[in-house]
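For this view, one protein chain was removed and the others were kept in their places.
Up next is chain A:
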Amino acid sequence: MPQPRARIVLAEVSRREDRADRTRTELAQQTRVGEALVRGLVRAQLALALRLSLVVMIALGGLPWLFAIAPSVSEVTVLGVKLPWLLLGVVSFPFLIGVGWSYVRLAERNEQDFTDLVQRPER
């Protein structure tokens, strides 16, 4: 007869879990430490989102203004296509995807930092 499966817990891991649990409790119970941690995370994520939207605002939002004050820019022809058509019709899409991709990477890194902080509070 096979033995019932036993749960084996390594001592080291279990000690670390204790510490992590303490921080989790602080987060969940809204202690001052927990609150400060969450505020820091929210601020970091918001700053990241705002920085990247600033990039888009300058790069894309500046175009109508640029075309308006410097009409000669619109006359430039690249590969037989007028620059505004190329920028808006083609280049803007990979640009948006690139910004989105870097956001996902950086936002996940912020979250990883936060998770590390919560799970290893002594470091």
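What we mean here is this: contacts are C-beta pairs under 8 Å (C-beta built on N, C-alpha and C of every residue); 3 or more make two chains touch, one makes a residue touch a chain; residues count from 1.
FYI, contacts and distances are computed from a predicted model.
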Complex member absent from the view - protein name from UniProt, among "Cation acetate symporter", "Isoniazid-inducible protein iniA", "DNA-directed RNA polymerase sigma-70 factor" or "Branched-chain amino acid ABC transporter substrate-binding protein": "Cation acetate symporter"
Given A:38, A:58 or A:78, the one touching the chain that is not displayed: A:38
Residues belonging to chain A that touch the chain removed from view: 24, 27-28, 30, 34-35, 38-39, 41-42, 45-46, 49, 52-53, 56, 60-61, 64-65, 67-69, 71, 74-75, 82, 84-85, 88-90, 92-94, 96-97, 99-101, 103-104, 107-108, 111-112, 114-115, 118
